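Only one protein chain is missing from this complex, and each of the others stays in its spot.
The first chain written gets the first letter, and so on, giving A, B and C; residue counts start at 1 in each chain.
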Amino acid sequence: MAKSQYEYVKAFETAEKGLLNTWMVIRLDGHSFSKFCIQHDFEKPSDIRCIELMNHAARSVMKVFPEMVLAYGQSDEYSFIFPPKCNVYGRRKSKIVSTCASLFSSAFVFHWATYFPGSKLQHPPSFDGRMICYPTLHNMRDYLCWRQADCHINNLYNTVFWALVLKGGMEQKAAAESLKGTVSGDKHEILFTQFDINYSRLPEVYRKGTTLHWASEEETHVRTTNKAHQPSPDEGRILG
Amino acid sequence: MAKSQYEYVKAFETAEKGLLNTWMVIRLDGHSFSKFCIQHDFEKPSDIRCIELMNHAARSVMKVFPEMVLAYGQSDEYSFIFPPKCNVYGRRKSKIVSTCASLFSSAFVFHWATYFPGSKLQHPPSFDGRMICYPTLHNMRDYLCWRQADCHINNLYNTVFWALVLKGGMEQKAAAESLKGTVSGDKHEILFTQFDINYSRLPEVYRKGTTLHWASEEETHVRTTNKAHQPSPDEGRILG
Amino acid sequence: MAKSQYEYVKAFETAEKGLLNTWMVIRLDGHSFSKFCIQHDFEKPSDIRCIELMNHAARSVMKVFPEMVLAYGQSDEYSFIFPPKCNVYGRRKSKIVSTCASLFSSAFVFHWATYFPGSKLQHPPSFDGRMICYPTLHNMRDYLCWRQADCHINNLYNTVFWALVLKGGMEQKAAAESLKGTVSGDKHEILFTQFDINYSRLPEVYRKGTTLHWASEEETHVRTTNKAHQPSPDEGRILG
Partner (left out) sequence: MAKSQYEYVKAFETAEKGLLNTWMVIRLDGHSFSKFCIQHDFEKPSDIRCIELMNHAARSVMKVFPEMVLAYGQSDEYSFIFPPKCNVYGRRKSKIVSTCASLFSSAFVFHWATYFPGSKLQHPPSFDGRMICYPTLHNMRDYLCWRQADCHINNLYNTVFWALVLKGGMEQKAAAESLKGTVSGDKHEILFTQFDINYSRLPEVYRKGTTLHWASEEETHVRTTNKAHQPSPDEGRILG
């Protein structure tokens, strides 16, 4: 069984790379997480234990990749950001994306019991991943705004929906029907008048998602922030 | 925070695909596994508990992808094979590779305690992944032969090396030095004369790796084979 | 002006390759050829001078690439076929496609006066190109069948259309209107009863396009065939 006669198959490998001098974003998405939430009795509209477990898994990823400048998570997704100058793994897409997906999933299972002490993990969950390259800081920031806007829209909807169901006693189908065509203002109004909830005062972790960045003093500790974006004249803080 | 003004960033996503009508192989490789073996006191030259845990994780992957026809594992790597007609996830490379890497890692951690009951997992392990496309069955088979030849060469070396160290009392450096320039026959000879080991009679799981395929009766149960493939009239031997 | 400080920009180059061991097809398409036909008073429905000029240009391409096994042309397009074992230019897509498009266009202009002695070329024409990889001979043959079916359908339509206009005295709009919803048999019937044309007896060069292959004796002379491919024991008919 000589190895050499088969080694030609190695030449079929390809290695697509993220274009040099662009921001590389790796976004992971949970597979069938609606079902996963039901299987594990997650609290509605959001389960803080899952958010904190996701954040822990994301910190594990960042610690392996000190080149990362930021990570942003919301719902069942997490985005990791490498800066333009970064040359991690020669910028090979498959290597970077698969390693991030692997590490995140591995850490998610590893730390499960810490965040869900009374709840057994039913089966190994999975997250898919992709890499997107952005040539400018402007595009990069708009990506984060896009994901955060997604967080806002979904969280507002889910907050009203589950208030109607859990506190208002509506059937899920009826609740969904009653929200059709409503705009943001309508949903704030329903929450306030029917359930005495001031949406803007709900914890930011639900409304805005979570940003991870390095602690400035020593750069070895990943810090979690849930506060909203601040306006800035030119660039200032992206997420803060 | 209108979502629409940011949604243009979605257009930067690309989706490289495995060429239609080719075999798609996903190969996962353990990250820093030499260190991982030491950290967890793995038996030398191979730890059957780790092999069985890898096989279990691989079965978890195959159960999620019934389109897979075969998986082959050895050392800290596992290859999963999709047939040419398969259209899983539209054949998108990142989606397929990242999901396999994620599932495998997730299952590896999930089932750790079953195979290492007395040994605590020290940290979340990770596996990177890549996709390689092969146009013909001939190429596909040569790929498997390549990986199995790799298994054979490394396992023979490791078997002799650790016999010299653990049974022969040599220092690791001296053992490595003494094996420099030896060919396959020399190593068989050392094992036989110095340690009374007939290499060819060692269990196949070490010498040939593990093949997973569907049980033919019902196609829902993943079968593990460590024996060599049998010749079949139309294909000949895949692995020998 | 030191060169070295700028040379880093070279690293931004990428080189996508046609997958190893697959058939590589380069298809060139004329840019705005409907307009080009009108500008140069091409005969209707097809101008044999243009077909022969296209064939000459295609032979020029094949002579530069002795690895090519076949070329097929019809209408304003030409397909060039490299076999699976071919390693021309390391199989780099851009290099191969651009060279074929360049050579073909260059030769088209170079030989124009030979085929259009009385007609001045009004402006430089252009052809775009693409590479498509096919893993099997079956796929490769179906590609050629696809292009030849395209030739047949368009040529039959154009033959009837221009008979109605040039011999039947119809306005172009009325001719197009009268052919709406007609099937192949209807078009044959119109040609036969109204214009005494037996479509099946029209020269094959119009109905089937042109195939270029190497003369078997010496492999240095490109032969043009407009007849259908003959069956061969090992491959069967490529084009019918």
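Following the convention adopted for this analysis, a contact is a pair of C-beta atoms (placed from the backbone, for glycine too) under 8 Å apart; a residue touches a chain by one contact, two chains touch by 3 or more.
The structure displayed is predicted, hence computed values, not measured ones.
J.: Can you list the shown chains that the hidden chain touches?
T.: Taking every chain of the complex into account, the missing one touches A, B, C.
J.: Given that one chain is not shown, which residue among C:69, C:132, C:176 or C:202 touches it?
T.: Checking each option in C:69, C:132, C:176 or C:202, the one touching the absent chain turns out to be C:132.
J.: Give me the subunit A residues in contact with the hidden chain, please.
T.: Here the touching residues of subunit A are 19-22, 84, 133-136, 139.
J.: Kindly note down the residues of subunit B that lie in touch with the hidden chain.
T.: Residues of subunit B in contact with the hidden chain: 11-12, 14, 17, 19-21.
J.: Of the residues in subunit C, which ones touch the absent chain?
T.: Missing-chain contacts on subunit C: residues 1-3, 5-10, 12-16, 28, 31, 60, 64, 93-95, 97-110, 121, 123-134, 139, 142-143, 145-146, 148-150, 152-153, 240.
In this section, only the chains that are shown with their structure count from here on.
J.: Same residues or different residues: which describes how subunit A and subunit C meet, taking over half shared numbers as same?
T.: Over half shared, hence same.
J.: With chain centres set to the mean of the C-alpha atoms, which chain is at the far end from subunit A?
T.: C
J.: Please tell me the distance, in whole Å, between the geometric centres of subunit B and subunit C computed from their C-alpha atoms.
T.: The separation of the two C-alpha centroids amounts to 47 Å.
J.: Would you give the residues of subunit A that are in contact with at least 2 other chains, written as numbers and ranges?
T.: Subunit A, residues with two or more chain partners: 12, 14.
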